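A single protein chain has been omitted from the complex, and every remaining protein chain is retained in its original position.
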Amino acid sequence: MNLLDFSNSIEGYLLVSSILLTLGIFSVLTRKNAIGILLGVELILNAAGINFVAFSKFHSAAIDGQMVTLFIILIAAAEAAVALAIILRFYRLKQTIDADEASLLRN
Amino acid sequence: MLVSLKAFAPELTLVGFLSLLFLLDGFVPKLRENRFPLIWVIVSCFAAGVATAVGKGLSGDFFSGLVTETGLVAFFRYFFFFACGVTAYVTLGSKEIEERGRSEFSLLILCMTFGMSLMVLANHFLMLYIGIETVSIISFVLAGFNRESSRSNEASFKYLVYGAVSSGLMIYGISLVYGYTGALSYPAIAEALIKNNGTHPFVFYLALVMIYAGFAYKISSFPFHFWTPDVYEGSPTPVATFFSVGPKAAGFGALLHFVLTALSQKQEGGVFTPIAGIQLAPVMALISAATMVVGNLSAIAQTNVKRMLAFSSIAHVGYVLMGFVVMTPAAFSSIIFYLIAYCAMNLGAFWIVGIVTDEKKGSELSDFKGMGWRTPVMGVCMAIFLFSLTGIPLFSGFIGKFLIFGNLIQSQSYLWLALLGVLNSVVSLYYYTKILRAMWLEKPESSDSAELRLPLSQLVGLLGLALPTVILGLFFSPVLEMAQRWITQ
Amino acid sequence: MAQLPILSLMTFIPLLGMFVILALPKGKPNMVRWASVIFTGIPLLLGIWLYFNFDRTTAAVQFVERVSWIKAFNIEYYMGIDGLSVPMVLLTVLLSFLCVFASWGIEKGVKGYYAMFLFLEAGMMGVFCALDFFLFFIFWEVMLLPMYFLIGIWGGKDKVYAAIKFFLYTLAGSVLMLLAMLAMYYYSEPHTFDLLALAQNHTQFLNKTVTLFGAQYALDKILWIGLFIGFAIKVPIWPFHTWLPWAHVEAPTAVSVILAGVLLKMGTYGLLRMNYPIFPEATLWASTAMMILGVINIIYGAFCAMAQKDLKKLVAYSSVSHMGYVIMGMASFTTAGVNGAVMQMFNHGTSTAMLFLLVGVAYDRVHHRWIIKPDGSKGFGGIASVVPVYTGMMAIALFASLGLPGLSGFISEALVFLGTFSNPKYQSYVVVGSLGILLGAAYLLWMFMRVFLGPLNEEHKDMTDMNWREKLTLLPLCVLVIVLGVYPMPVLNLMGPTLAKLLSALGVA
Partner (left out) sequence: MAQSCLWIVALPLTAFVIQALVGKRLPRQGDWVSVLAILGSFALATPIFLKLLATGAVHETLQFNWMVMPGVDAVSNSPILNKAVTLTVGVLVNNLTAIMLFMVTLCASLIHIFSTGYMHGESRYHLFFAYISLFSAGMLGLVISDNLLTLFMCWEVMGLCSYLLIGFYYQKLSANNASLKAFMTTRVGDVMFFLGICGLYYVFGTSNLSQIYEGIKTGVGSDVTLLGIPALAFIGFMLMMGTIGKSAQFPLQVWLPDAMEGPTPVSALIHAATMVAAGVFLLVRTYPVLEAAKVVLPVIATVGALTAFLAACIALVQVDIKKVLAYSTISQLGFMVLGMGVGSFAPGFMHVITHACFKACLFLASGSVIHSVHTQDMREMGGLRSKMPITFLTMFIATLAIAGVPGFSGFVSKDRILGDALAYGMTHPSQMWIPVLGFITAGLTAFYMFRLIFMTFFGHARDEHKHHHAHESPITMTFPLMVLAALSFAIVFAGPTGIHSVDANLLPIHWFDHALDHVKTEMGVQGLHASEEVEHHAHSLAMIVSLVVAGLGIFLSALTYLKKVISAAAFEKALKPVHTLLWNKYYFDDLYIKVVIQKLFLPLTVLMAKFDDKVVDHIFVDGWAKVAMVLKSVIAKFDDVVVDKLAVDGSGTVVSAGGWVLRQFQTGKVQQYLILTFIVFGMLLFYMTR
């Protein structure tokens, strides 16, 4: 695959989605800020979405790949809503959203 | 289309009752305070159970391959409705869920039960993902139900982060499988895999492990169990009760369904052999051994009973996973039996922990001091549940372990796993009897040694769970035959 | 009367008693006590009827009750007794009845205590009568529950530690037995748990191998070892015995009587019921090891007993030493040896029960059991002048357990030594074992002198002698010890034919 016609071969899409995946995981693990963690999660979900679309386009004619991506976006939204509510509650209780603060329950 | 609806009857009744409650709750505010919502949940579960009984006999794929009806699914439906009904009954007596939160609480557990049955019905990755996500999101909310307590909030936060990452990984894995096999419904994947007869690229194994991440998080097996103790300790006890039984069983149901249809072929005589190139047994053995050991060892040094029971539930996941190592119908029926036994004793144990937490505002071991003498019936029930969890004969836990170890030994391989399992149950005795030691062997502080009279409803409920644990321990053949029938259907 | 299911009755009447007692109104200890007297009395009467109606000529299993229980695994409710289990059944029934009187002094939680006690008796009866391995295993483990609570709630100073230690040790042993049971079930041709059928075609376990942690082991040897460890913990055999002193010392008097009188015998009973008939080759292969362990038990138990300062710990270690004789007798594979071993199981039951009851009597009066107090000062001293009847009873019990001829202890020790000596392989073991008799006499008489003879220790001058209840509990044991010492045939002829068949089965292998 040459670097130029990047958009009409599947490897490009897969490359992008795997980069997105690693970025998402990295940010979930290292971000101190709770919202940062949520961002990471969203990145992972989007990476999955890209994968589905790419496979659906290049491999099989069926559109169930795209259908799945739609559902992923839908569910990501629901998750984000609930997550933000929880983090809001977290802030109200602890006046900070530093993930390491949440260590009341341990060993 | 109509036929598919008929197969979907139980879920529909559930949704019907759910929305009715939703409307009633909205328009008739005075209903919120008293016990109406919870009783409504019990009624709806009962109705759904009846619907499954009526709808029995249908089998095959519906909703264009998204869903399938098998005996196994019927079992899991009964299981979820029973678990949801008992949780509602438990919350009736519990003080941790305030009066006004009851209607939301009922709505949430009903919706979660619906999600769980979806998971097990799923014959298609999409349906599986939707099911898992419904259950996860609702459980994040349930975990954080006590708005004021930061512990509950912290529990939900951790559950959220952990859940989101795991399901993210899972869907990524599914996408890779879709890419490799070009199909999403289980049977189609199976055919695609068989065509490749044995040699699969590295990325397929990566995908499999990622998909396993989703299941493992749901049943909290070894690598994905870290959230369980904190969430069970943080969340209100009735919620923890439901978590320890409902979603876990749903995870097992989904995993069972996925492994049987997507990854293996059905040989004659009901034995399932994994498709060439995928050796499940060694991995499963390793995971099950690790889960057991981690669960039991960590529980030893706990002082909080809820955390201890959390680790004990992880350990039991390890025992059930042992069934997956040997893919024979006998193994699957013993898994089902084990789940039934586990459900009864675990619900009972958590219920009693809930009662003690209400009474003593804490679930530390010291809060259990002398409770046996103060409420003898509860003390005896707790003894029955804990001894059954350890696997002492005369109780259903022993029969569960007896069947699972039996299968392992019958296969004449992985004997080391059976030995490890047996030694683990000895270790488990040590921390289970810590609770009994506090309840019976130590005298209550003189300050609060008054006789604690439990309301009749709770007593009846406890006995309702304790009796089957004993009866199942002695006369277990009828249930075992039912399980075998479910498997073969 | 014969068609009455006598064994099930003897097992389940105490269980019925347990529920009746739990239903009794609170706050009436005497009613509870007399109820438990009745519910242990009936099995005793049945036991006596059984004794007279037991057919002493055949080795076959008698009073058989066989009902299919779980068809999926063809598990049967299969109860029956033969020469090996009859003495044990009689001992259980007798000691349980006496112990109800011995625990008259329990004040705390009387209902709970007697309920647990009857539950324990039902468990013990079941173990000795069950002929289906699954049923045996259920009774074997179910017995642990009441023991845990009896030691844990009504025990001595650090009862909690003793209770959990007892439970952990025995459970560890029995889980190994569970695996062995399952393996025997699945490796036997028509999958079965029936012990007699397994013994019938025991050759099916021969020259098969099993892989464990990678290595290949002979199946019957692994199974034999698994069962042996499970039973050895109960006997107790040397390396696994450390729970005994704790459990005996901390348990209340009546429980330690049952523990020493009956529970220790279950280990050796299990070996004779399962290891010997089902794995004869493995038993022969391991006979020297068992003999060595037996001798270690004798010498080691005696030495430890000699250094004890607590009366009950001394008696506990003496039990370890006496059970060593049983192991020695069993491992000798001679008629006299094996008969002596089973006889010793019965005799040790009666003589140790007497010793523990007597220690209990002293403990109820002075609330301490020190021969020499930990700080070196004198515990008991010269109480013979204050309590003559008690001294007389203790003398009989002591001389019975140190094997003085004319009392039952000597009969079984003599038989064990005669039997083992007639097997040329083990003659040197007998010489070492006879050192045990010497040590036995030393520590028991040293205790007798320290506690009863010599100048009176002023603290105990107001000790009261035994009351009618204590005398009643000790009288039958006294009579048994003396009568069996002079003429042992009433018990010996029970076990003759069965042990002969057992040995011939071994010999033929």
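In this document, chain identifiers A, B and C correspond to the written order of the chains, with residue numbering beginning at 1 in each.
One rule holds in what follows: a residue touches a chain if its C-beta (ideal position, glycine included) is under 8 Å from a C-beta of that chain, and two chains touch if they have at least 3 such contacts.
Just so it is clear, the structure is predicted and the values come from calculations on it, not from any experiment.
Put simply, the missing chain touches A, B, C once the whole complex is considered. Screening B:Leu5, B:Val28 or B:Ala301 against the full complex identifies B:Ala301 as the residue touching the chain left out. Considering the full assembly, C:Leu503 is the residue among C:Met463, C:Val483 or C:Leu503 that touches the omitted chain. For the chain left out of this panel, the touching residue among C:Asn339, C:Thr352 or C:Ser408 is C:Asn339.
For subunit A, the list of residues touching the undisplayed chain reads 25, 28-30, 37, 99-100, 102-107.
On the side of subunit C, the interface with the absent chain consists of residues 160-161, 164-165, 168, 239-242, 284, 300, 303-304, 306-308, 333-336, 339, 382, 384-385, 399, 404-406, 410-411, 414-415, 417-419, 421-425, 427-428, 430-431, 434-435, 437-438, 441-442, 445-446, 449, 452-455, 487-489, 492-493, 496-497, 499-500, 503-504, 506-509, using the contact rule stated above.
Summarising the interface, subunit B meets the missing chain with residues 157-158, 161-162, 165, 202, 205-206, 208-209, 212-213, 222-224, 226-227, 229-230, 282-283, 286-287, 293-294, 296-301, 303, 427, 430, 434.
Simple rule for what comes next: only the chains that are shown with their structure count from here on.
Viewed as a contact network, the protein chains form an open path, each link joining two chains that touch. One finds 28 Å separating the Cα centroids of subunit A and subunit B. Between the CA-based centres of subunit A and subunit C the separation comes to 67 Å, rounded to the whole angstrom. The touching residues of subunit B, when paired with subunit A in their complex, are 125-126, 129-130, 133, 137, 140-141, 144, 147, 150-151, 153-158, 160-161, 164-165, 168-169, 171-172, 174-176, 178-179, 182-184, 229-230, 233-234. On the side of subunit A, the complex with subunit B involves touching residues 14, 17, 21, 24-25, 28, 34, 37-38, 40-41, 44-45, 47-48, 51-52, 54-55, 59-60, 64-65, 67-68, 71-72, 75, 78-79, 82-83, 85-87, 89-90, 93-94, 99, 102, 104-106. Touching subunit C in their complex are the following residues of subunit B: 373, 383, 387, 390, 392-394, 398, 402, 405-406, 409-410, 412-413, 415-416, 418-419, 422-423, 425-426, 429-430, 433, 437, 440-442, 475-477, 480-481.
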